[in-house]
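Note that this complex is displayed minus one protein chain, with the remaining chains in position.
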């Protein structure tokens, strides 16, 4: 709805087709016959067969407890990331340099709140309440994506977040549209469709800056310099150090390894950076004919671990902001609950009378 | 300068400053669902502001577009009412502001939709539906806060008391304008009185009625708001964004 201000060009990357393919595959698999296992028989075998057939596990199905826990953790952290992720960009709404940019940015940040809510709803189908998940976030027991612990220091950062951060998120999320858990897969299809606008608007901001005044171009380059490596780190630790990967792949919660996705992202970005006329800050970046992929410098994973542990530039600020919004809103939520309770009593009296 | 220009500018400034304040709630609302709702209302106000300021620029004929009017005027050149520039305060103050603003904008845009100036009429036709939603939203919350808990009642009454004096300026007579705001007052009073009564709130006594926004004499708050809104645009004269 709020995307009408964009020019009609295709989004860089063109991953939307994959989202649609995932949606078609979801329907096709639902229509397919499976093997012989009956729902009443061996539960684990039935679960495995549904997953093997690329069909979806649904909320009331039996599932291994670890599968449920893994999904709750992953979906919740994804939801938290959407909600915390509103802050760095929201930082520039009041100062957006044109009314059109202000409207687009406000709508984008609003979309992220919506995505957070879709994801909390998907997590709730696994038997956890949103209140519990919010508590886990606010008490620091569940994490959100570390990228949002970096500051937005210039307007160009809004562009870089759209292009690199949303771009990396889409590369991560498109395979999740094929996740074996139905509510998560469906939520991701919806999120990915909306996210393609986000990446496009970020790219357009950078493109305008890169073709603007020298000061604007410098602002854009500075921003790409600061966001490139944190964006690469969004794919997580290298495969050898990743703790949850193998089991998640077997369950078809995860479809590609961290390093595969990171490579895919780098390969996508090189051409896009050239079109922008901006430099990716990696002197080792070059095409490898043998691998048919770009060689690149890995992000600083020690830095990633520091940020995950809570010592990034903005961890404290982001958490404090979220906690304050939550606690300052408590009296409003209590009032709405009290009003609803009073109404319910009145309705009952009306019925009784 | 034509009266239609003056009206488009005044209403455009109302909508723009209201949008700027409402957008401050983004990431800070009492509930995530409300974050989305407040952003929607801010987007509606911003949309109306862009249409009105663009049209004002055309009527003026001096080559100023919506951004030139939004970013390159100083506070003494803004023509918005004082109500919209007041700080957000707590959620109750914001809902009191929204109730007063929407209860004014609904009859205003409805009347504008029937005025002879086609462009203004088109803005009125679009914006009145949006304002009806804003009024509905504000009324819904004023009732819940007024008739919720003791604390929410106290805060809501305080919010209404704080905001109420600023309503008067909205209805100052403007006899030669396409819509004379003075004619909208009875409609406004009916709407707001009914909402406050259902919310178990008291309509404040009117004593002090600050004004001056339509003449460019504002509260101390507007200059700060503009400093923040305009800082980036002004730092790069002539740049495209």
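Chains: A and B, in written order; residue numbering restarts at 1 for each.
The working rule: a contact is a pair of C-beta atoms (placed from the backbone, for glycine too) under 8 Å apart; a residue touches a chain by one contact, two chains touch by 3 or more.
What we mean here is this: contacts and distances are computed from a predicted model.
S.K.: Going by UniProt, what is the name of the one chain that was not included in the view, given "YncE family protein", "1,2-phenylacetyl-CoA epoxidase subunit B", "ABC transporter permease" or "Cyclohex-1-ene-1-carbonyl-CoA dehydrogenase"?
M.R.: Per the UniProt record, the undisplayed chain of the complex is "1,2-phenylacetyl-CoA epoxidase subunit B".
S.K.: Taking the complete complex into account, tell me which visible chains touch the one left out.
M.R.: Listed by label, the shown chains it touches are A, B.
S.K.: Given the contact definition stated above, which residue among B:6, B:23 or B:37 touches the chain not shown here?
M.R.: Touching the chain that is not displayed is residue B:37.
S.K.: Considering the whole complex, which of A:73, A:100, A:130 or A:306 touches the chain not shown?
M.R.: A:130
S.K.: Which of A:114, A:202, A:236 or A:299 touches the chain that is not shown?
M.R.: A:114
S.K.: If you put the missing chain back, which residues of subunit B would it touch?
M.R.: Against the left-out chain, subunit B lists 31, 33, 36-37, 40, 129, 136-137, 140, 144.
S.K.: What residues on subunit A make contact with the chain left out of this view?
M.R.: Within subunit A, the residues touching the omitted chain are 1-3, 23, 27, 39, 43, 58-62, 114, 117-118, 121-122, 124-131, 182-183, 186-187, 190, 193-194, 333-334, 336-337, 339-340, 343.
In this section, only the chains that are shown with their structure count from here on.
S.K.: Where the centres are mean C-alpha positions, what is the separation of subunit A from subunit B, in Å?
M.R.: Their C-alpha centroids are separated by 35 Å.
S.K.: Under the stated contact criterion, what part of subunit A meets subunit B in this complex?
M.R.: Counting only subunit A, the residues touching subunit B are 2, 83, 86-87, 90, 93-103, 106-107, 109-110, 113-114, 116-117, 155, 205, 208, 212-213, 215-216, 321, 324-325, 328-336, 338-339, 342.
S.K.: Which bits of subunit B are touching subunit A when the two form their complex?
M.R.: Within the complex, subunit B touches subunit A at residues 16, 19-20, 23-24, 26-36, 39-40, 42-43, 46-47, 49-50, 53, 66-67, 70-71, 90-91, 143-145, 147-149, 151-152, 155, 228-229, 231-233, 236, 238-241.
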